[in-house]
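Take this structure first; my questions come after.
Note that this complex is displayed minus one protein chain, with the remaining chains in position.
In order of appearance the chains are A, B and C, and numbering begins at 1 in each one.
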Amino acid sequence: AGKTLTAVMHSDLRIIDPIFTTAYITRDHGYMVYDTLVAPDSNFKIQPQMADWKISDDKLTYTFTLRDGLKWHDGAPVTAEDCVASLKRWAAVDGMGQKLMDFTASIEATDAKTITLKLKEPYGLVLDSIGKPSSRVAFMMPKRLAETPADKQIPEQIGSGPFKFVQGEFQPGVKAVYVKNTDYVPRKEPASWTSGGKVAKVDRVEWITMPDSQTAVNALQSGDIDFMENLPYDMLPVLEANKELKIEVLNKFGYQTLGRMNFLHPPFDNVKVRRAALLAMNQKDVLDALVGNAKYQKICGAFFICDTPFATEVGADTLVKGNGMAEAKKALAESGYDGTPIVIMAPGDVTTLKAQPIVAAQLLREAGFKVDLQATDWQTVVSRRASQKPPKEGGWNMFFTNWVAPDVSNPIANLSIGGQGKKGGWFGWAEDPKIEQLKDAFVRASTLDEQKKIAADIQKEAYEQVIYIPLGQYLLPSGWRKSLTGVLDGPATPLFWNVDKSE
Amino acid sequence: MSVDTLPQSSIPITSPLRPRFGFLTSTPIIATATCLLALIVLISILAPLIAPHDPVQLAPSQRLKPSSAQFLLGTDAYGRDLLSRVIYGGRVSLLIGIGSAILSIAIGLAIGLVSGFFKLVDSVMMRVMDGLMAMPSILLAIAVVSLSGASLWTVLVAITIPEIPRVARLVRSVVLSAREEPYVEAAISVGSSLPKIMWRHLMPNTIAPLIVQGTYICASAILTEAILSFLGAGISPETPTWGNIMAEGRQYFQIKPSLIFWPGLLLSIAILSINLIGDAARDALDPRMKQREGK
Amino acid sequence: MTNTILDINNLVVSIGKKPKGANIIDGISIQVRERETLCLVGESGSGKSVTSLTTMGLLPKGTLVPTGGSIKLVGEELLTATDRRLRQLRATKMAMIFQEPMTALNPVVPVGRQIDEVLRAHTSLDAKARKKRILDMMEQVRLPQVERIFASYPHRLSGGQRQRIMIAMALVLEPKLLIADEPTTALDVTTQKQILTLIRDLQRDHGTAVLFITHDMGVVAEIADRVAVMRQGRLVETGPLETVLRNPTMEYTRNLLSSVPSLVPRAPREETREPVVLEANELSKVYKERAFFGKGREVVAADKVTLTLRKGRTLGIVGESGSGKSTVARCIVRLIDPTSGGVRLAGREIADISRRLLQPHRQKIQIVFQDPYRSLNPRVTVGESIAEGPVNYGVAHGDAMKRARELLELVGLPADAVSRYPHQFSGGQRQRIAIARALALDPDVLVADEAVSALDVSVQAQVLELLDEIQKRLGIAILFITHDLRVAAQICDQVVVMQHGRVVEQGPAAEVLTHPKEAYTKALLDAAPGRNWDFANFRAVAQGVGATA
Partner (left out) sequence: MLGYLLRRILAAVPVMGVVALFVFLLLRLTPGDPAAILAGDNATPERLERIRESLGLNEPLVVQFITWVNKLLHGDLGTSLISNLPVIKMIGQRVEPSISIALCTIVLAVIVAVPLGVIAAWKHGTWIDRFVMGLSVLGFSMPVFVVGYLLIQVFAIELRWVPVQGFRSIFNGFGPFFERMILPTCALSFIYIALIARMTRAAMLDVLGEDYVRTARAKGINEVAVMMRHALRNAAVPVITVIGTGFALLISGVVVTESVFNIPGIGRLTVDAVLARDYPVIQAMILLTSLIYVVVNLLIDVAYTLLDPRIRY
């Protein structure tokens, strides 16, 4: 009994190991059940969460001290050993984690409450990595679970977060249920993003899956549900007119949408062809088709998200102005493009990914490309984009995806901007030693200004090589019934603590 | 008593096949249905000449515009002209409907004829057909489409596969009863070869039920395509089909119902006509029906 | 003077509501009196059934409409009666029995309940009284084990039993008028005899007026008090039985009567020494009804049948329904594979050779089937049907078509019939076409399986004449299968009598049909309706010639 908050999230929860996968919904699930050692506040500043920390003067030793009263959901106390195992499992698969480990000499539990991390050389992103707010998040879990190989899912959901997962009621594709963790001791500070006091005010949170957004909107209007994470833009006029609803953007930085080409196969193995494609694109058309509402879309040439420390417009000229088509035609003609059709994967089942391929296809065609727009579903895109085979054998030339701002807001977090090629590179397998060098320099940079400069260089190189094409930013409005109070904004995930519901 | 003779050429030579298409104009309703369907088919064929706009030309800034002189029915979520899309949409939808009817009938006919005549093939074939039939068609279609990519062809194949067993079974049952007909036995006894018997004596019997079945398949294929689009496993979102126009339009159901209304209207009219014609064909082609009325 | 029960006066029935519609019944007047049986005879399509259905008010709505005259049942006008009134009259004042006992009963309702329905609709008896009455009636129609049959479904009963149920149902309320539309046509002669006797007896007991429709003159001679002859919707002649049979006034009636084959075998033809063209040796066929896993049912349809047929001769196979006649024929033509035994065709064993090897031999033996409507493919022109065989054996298409024209003329049809479709021909004409098709391959043997049974007597006579003529001209051997002893008597040289798949008697036609040795053959002959009447000669058969009494 008690207060139940019913929410429709952006997608359905099916994988529930937050380290195993990067799916955003699994990350959101993670924030319900698990807690982090440290966490960013709304000023991007990392704050203590489960632990406070000290940094040695040589910047080589980080000592984390767990606060008192932390308990796992099974009742056991949280120990430093648990956290070390958790960090290791996370670092094994997360990009920033791996980077961190490259610099790490050792990470140990020096006593029941103390975790000591020793670096080989100074590394500026230790706290940013451990506290990063989006996938994958360094969630803490008991050692016995954290010892599960990273290629296997953990068998149980035991965290130390403000909510407990009700395994018995979990129906993948239908609903996930969380109940208030009455043993949770929140921090005293007010909640700010994922930091501060996580006070659960409702007794039960149900995430209901509604495969059809129209149904969900209906349900929100009729009061069947309290909260809907993503509202379809076109329904906003109707919903805004509804006095029982509140509509707000919770993640102020929103998402970046981007197009990625496959560097392994013609024609996009040729940088000139990639340039021509870049020139043909323009953000306005994409955003108009995707969002179509000036309030929620933002043309932005920055690889690392506008209005963040590393934002710069360098190299983004035509993309932002939308005046590159003539140049694109010329560039394509000179590139030696032989008319090979470009296979673009177009998922039909994810609303935030439907428009990009269609608009891109049209723009590319206009520039003189031959385009083979292949309709599929998102999961197929996900499994197909991992294929390094030529397009004719089940491979691809181009796909589109979206990142939540924190996931791309610096060159290390931003997976898509690497240059490692087939060896550990992101789908598309761009090979660009220069970018890798710059990224290396970035992590070693000691001041923000230095970092900014390097980030700008990376962006310049990325545009030159067309590592990927940022197609603009958009915000997702969430909506909830006015019976909910205290809904917090955050960097990525919707937060269910601090929310109260009046009957 | 003398042998009664026919006066020379007193009776006009009428083929029993010929009056069969007369039913298309038999009642005003059927005639209307025939005309409407013909009109829709014609519009689809002539789409490039009729459509005021390029159906795939995007204009994201023009999205979801209401009707205007430029866009008679307004635009869709990508700023494409709805009228043009609906006009073009008929092409793929009808192609899928007719294609799937023809394909499934062709294959089903072959399987059915062979199974109906060869006991050995029959028991194996029918088990396979049973199996195929037992599989829920929409799931099969989703599986095929999402596993091998959605193109016109995969959608067509996906929709066709589950229909094949139904056709095969129908043909088989007709063959099984027809092969007991004395005229088939007569053909055997005058030494006709098996292919000849099948082609000449058995196959024509299947035509009437197949026409009826064909209209049914055609109608349900168009609907299935719409459902596949609805589930996100349909044909490329660029290519307009009535199904995917509606499936896309459903998100705008409350703000721009015409996105569903117009393709839905045409789809309904087409299916309605096809069904009516199918029913009329059944009535016209069913020999028992004829006997009862005319004897 | 007995009262008139049914009085049909100047009745006209036409197609459709339009006044211009063709008249199916064109001004007929018939009276049936109490205790009287009026036989309505006439060729197929002459309007017998329509007359009876009009009386019952059961014409298909909208298609056939009475447009003139009157029908009075015990003085009450039926044509203008309301539906409600007609329903009340049915089964209480007038009742009807139909031709097909197999389909006239609802297959999914126990027969007792079907009779019960009549009582429930028209009486206020309670369940017990009704059942008593039904059982009583069932006994009157001489059904055995009435309790069991009461609860049985129709498919568990034989044709004769079903027809008895129909009669019981019709008579349970003692109607004044009983209409029987060919009630025995679908039955074996032996059963037919029993049913006819039954109707006679019941009529005597209940004083019912009977309108009995038939096309079988034998039956007429058995049962009628008076006869009415119909042709093309008109009444040709009517009068007391003796008068009509002995002194028919109208030409049509004379023709009809003279077409009835006599039960007296024709004069035997000379014995021939011609070669044997067809031999069946201990031929057996067992139908196995296969069932998945479980044990199948076996039917021994032919059991060691042996027969011989010489060139230019006709061998008849007779026997009642289900005795295995068709099975033997089909085995011989190899439409089905015999289980054991041999078939020698022109000296060549064909019983067990493969279908492919059989191919060249097929042309030597051809078959004509019973149903003239179904034995020609409705979608193929007559010419193509006839030419199909020759073309299969390598004759050029043009030549085959030429041959088809000749053959059509041979069987008495115009040559330009080649380009027509079967539906444009009458039953008799179709049967000629079927014969032409069989002849197209110049067979040595022609198998005719009930080839004339579906035809009207007059047409039957023509076809029989045709066969005879062809045999004389081409010297073909004919295996003639029939259940009609009259036909067998007129066309066969030899007769084989079959029962339960076995040959019970075999010999020259004159011998077997006049001096049968076996009890079964005797019973068959005995049951032949009108056996004491020589229709063609308008006289009774001289005692002792028709059959041993």
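We adopt the following convention: a residue touches a chain if its C-beta (ideal position, glycine included) is under 8 Å from a C-beta of that chain, and two chains touch if they have at least 3 such contacts.
Computed from a predicted structure; not experimentally measured.
Asker: Determine which of the presented chains are touched by the chain that is not presented, and list them.
Answerer: Contacts of the omitted chain with visible chains: A, B, C.
Asker: So which of C:Ile24, C:Ile71, C:Leu105 or C:Leu245 would be touching the chain we can't see?
Answerer: Touching the chain that is not displayed is residue C:Leu105.
Asker: In the whole complex, not just what's shown, which of C:Leu11, C:Met137 or C:Met169 touches the removed chain?
Answerer: The single option touching the absent chain is C:Met169.
Asker: Among B:Gln62, B:Ser115, B:Thr224 or B:Thr239, exactly one should touch the missing chain; which is it?
Answerer: B:Thr224
Asker: So which of C:Leu64, C:Leu89, C:Val277 or C:Ile386 would be touching the chain we can't see?
Answerer: C:Leu89
Asker: For the chain that got dropped from the picture, name the residues of chain A it touches.
Answerer: Listed in rising order, the touching residues are 12, 14-17, 20-23, 93-95, 135, 149-153, 155, 170-175, 208-212, 214-216, 218-219, 221-222, 224, 349, 377-380, 382-388, 394, 401, 415, 422, 424, 426.
Asker: Across the whole complex, list the residues on chain C that are touched by the chain not included here.
Answerer: 56, 58, 62, 86-92, 95-96, 98, 100, 103-109, 117-118, 121-122, 153, 155, 166, 169, 291-294
Asker: Touching the hidden chain in the full complex, which residues of chain B are there? Just list them.
Answerer: The missing chain touches chain B at positions 29, 127-128, 130-140, 142-144, 146-148, 162, 166, 219-220, 223-224, 226-227, 230-232, 243, 246-247, 250, 253-254, 260, 264, 267-272, 275-276, 279, 282, 288-289, 292.
We take it that only the chains that are shown with their structure count from here on.
Asker: For chain A versus chain B, what separation do you get between their C-alpha means, in angstrom?
Answerer: 47
Asker: Find the geometric centre of each of chain B and chain C from their Cα atoms only, then give the gap between the two centres in Å, rounded to an integer.
Answerer: Centres of chain B and chain C (C-alpha means) sit 45 Å apart.
Asker: From the C-alpha centre of chain A to that of chain C, how far is it in Å?
Answerer: 87
Asker: Two or more other chains in contact with one residue: find those residues in chain C.
Answerer: Counting only residues that touch two or more other chains, chain C contributes none.
Asker: Report the residues of chain C in contact with chain B in the complex, numbered from low to high.
Answerer: Checking each residue of chain C against chain B gives 60, 63, 255, 259, 330, 333, 335, 359, 362-363, 365-367, 369-371, 374-380, 385, 388-389, 392-393, 412-414, 416-417, 419-421, 423-424, 428-429, 434, 437-438, 440-441, 458, 461-462, 466.
Asker: State the interface residues of chain B toward chain A in the complex, per the touch definition above.
Answerer: The contact residues of chain B facing chain A are 56-58, 60-61, 63-64, 77-79, 146-147, 149-151, 229, 231-238, 250-255.
Asker: Using the touch rule from the top, collect the residues of chain A that touch chain B in their complex.
Answerer: Where chain A meets chain B, its residues are 212-214, 232, 234-235, 237-238, 284-289, 292, 346-349, 351, 354-355, 358-359, 361-362, 373-377, 379-380.
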